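With one protein chain withheld, the remaining protein chains of the complex are depicted in position.
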Amino acid sequence: MYNYISYIVPMLLCSAFIIVTLGHKYKKLNFNVTIIALLSSLIFTLLSLPKLLNEGIIIYQLSGWQAPFGITVAVDGIGFLILSLIFLIGLIVAFISKHEIKKRRYQFYTLFMFYNVGLVGMTITGDIFNFFVFLEISSMSAYILSSFNRDKPAFESSIKYIIIGSFASSIFLIGIAMLYGMYGTLNMADLMMKIVPGFGNNIPLALILTGLFMKGAIVPFHAWKPDVVKSNPASFGLAISATSTAVSLYAIFRFVYTVFGAFYFSKMLIYIALLTMFVGAVMALQQKDLKKMIAYSAISQSGYILFGFGLGMMENIGFVSAIYHLINTVIIDAVLFISAYIISQHFKTSDMSKMGYISRQNKLFTVTFGVALLSLTGIPFLNGFASKWMLYIVSLSLYPFAAFVSFIVSVITLAYSFKAFHLIFLNDKRDYEKTPLFIPLSHKVMLAVLLVIMLVLGFFPDLGLQLSQNIIDLSLSRDLYLMGVLS
Amino acid sequence: MSLNIVSSSFFGNGFYTASLLFIIFSIFIYWIIEREPSLRDKASREMYVCGNKADPDQYRVNEHSFYKTIINYFKLDIIKQAHSGKLSMYLLWVLFGLIIIGFILMWF
Partner (left out) sequence: MIVISYYAAVIFMALGIYAVVSKENLIKKIIGLNIFTMGIHLFLIIIGFKENGIAPIITALNSNYFVISSVDPLPQALVLTSIVIDLSVTALALITATLVYDKFKTIDTNKINKLEG
């Protein structure tokens, strides 16, 4: 069977070069090339599904060099899911930014394509140093994008992101250097075979996790994210919140579960996850800015996903709930950021205290936003419920205290969701305005589709559970990975 | 330990119940969207205290002090004050996070 996965990275790179050379001359080209590149990447990903189902894992040795010496492309179940999510979210980001970005569009789309190249590379690569290079590609385009508005807050967030980000990825590089010094290989499968379980592995693992936690904005490495989301276009905020976190969580899964097989690591992941969800929720409760609140809530939700990964090290069903929660969170984040664009463009600000009383202007929009906030909390019959419920049940038998904390965090989530909904939609401090809420057609379609998905996944959670169960079945076998890459 | 959530249906064998609830919820959403509620204009928002007209801004709940009591009781604003916007502080967090991860790894 033909291997489509390896064409995605060159294709995205080529589209970035086309946009940067021709984009400022032919204005329509920016958007069209982005859409075509992302759509065809999505199609290539979906075309490789039969291969994944047949063989259990997609392996491609780049330029024919065999595994320990060449670079391997390896995509398992979760990798396939993450690739699809990157392209779907990329399409949504492209559609939001079509209306949001008014000037210097070719720069935005070029950097956005480079950002996607980095994320795709991080997902599919089977080589640690190659992973570092792709991490730097995506981080660097994110650094430049985070100063896109060219005003005071944008530059401040950008310089903070640059210094924190490159500091953490330098720490990641020390981890790679130590692993190479200890085992003499950079290939993940080869490393997996050569690793001797022991005390000394912990130091490189901690260094590598620092870099990954920074990329995924896990507390206490999260400080750059709310600033970047606040002072930049909502479309870039969606890209930073949804896909970057998903990719780095997948990388954590890859390193901790597949490469190191560090099952004793579950306790540490759970501590970090509890800290992340608690700090994220408490900070979201105290925000005045809509985008910043959404950013903190995304941090809090990524804590839940990490919690699932930590539980999954002990009981495989934790991975299932984590993946299901990842899917739900990405959907909810997409709805929240599309709404944030519409709202902040209506009020010309993203400060929530200057908003109010638009619930009558577009009721379907109001319902969509409310459903998204409620599913963030995990209300029954909405899509966040099933995954959170499974997390509670699994953790009740393993770590009762963790279950208690995650339940408290859900209550805090309900509190800030209610506050945001009241401030934006119900607060009658402002007079009722006759000017209708402007929602472009593409945004209407996206919101309607996402609303239907949220409701269907909420009322029939078995669909999502079966999907995540199948995905996990395709990616838990360490032997398959080892055999696939090295044979 | 058996955690057989996935093998059976999540809400029990209630596919038809779930479908019914789904339809009811959709009708509820349709009702919310289609109904014509009374708009609150300036006159209906006027407040009266003991027969006298009151200034609404004086009596309404300030949005940002919604959960002030809870936040103050549990001293949750310490976490907000820790996000001081100082770059050196954030870099120290990265360093401390690294050290803490290392320590937890060593001790457990």
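So that you can tell them apart, the chains are marked A and B in the order they are listed, and the count of residues begins at 1 in each.
Keep in mind that, in the parts below, a residue touches a chain if its C-beta (ideal position, glycine included) is under 8 Å from a C-beta of that chain, and two chains touch if they have at least 3 such contacts.
This one's a predicted model, so the numbers in the text were calculated from it and none came from an experiment.
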Touch with the omitted chain, as defined above, among A:A177, A:L426, A:V445 or A:L463: A:A177
Chain not shown: contacting residue from A:I163, A:I203 or A:L482: A:I163
Residue, one of A:Y143, A:F265, A:Y341 or A:F385, that touches the chain absent here: A:Y143
For subunit B, residues in touch with the removed chain: 80, 83-88, 91-92, 95
Residue numbers in subunit A that touch the chain omitted from display: 129, 133, 136, 140, 143-144, 147, 150-153, 155-160, 162-163, 166-167, 170, 173-174, 177, 180-181, 186, 226-227, 230-231, 283, 286-287
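What we mean here is this: only the chains that are shown with their structure count from here on.
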Length of the line joining the C-alpha centres of subunit A and subunit B, rounded to whole Å: 21
Residues of subunit A defined as touching subunit B within the complex: 159-160, 163-164, 167-168, 171, 199, 202-203, 205-207, 209-210, 213-214, 220-221, 223-224, 264-265, 267-268, 271-272, 279, 282-283, 285-286, 288, 315, 317, 320, 352-353, 360, 363-364, 367, 381, 386, 390, 393-394, 397, 415, 419, 422-423, 427-429, 431-432, 455-456, 459-462, 465-466, 469
In the complex with subunit A, residue positions of subunit B that touch it: 1, 3, 5-6, 9-11, 15, 18-19, 21-22, 25-26, 29, 32-33, 37, 39-42, 45, 60, 63-64, 66-67, 71, 76-77, 79-80, 83, 87, 89-91, 93-94, 96-98, 101-102, 104-106, 108
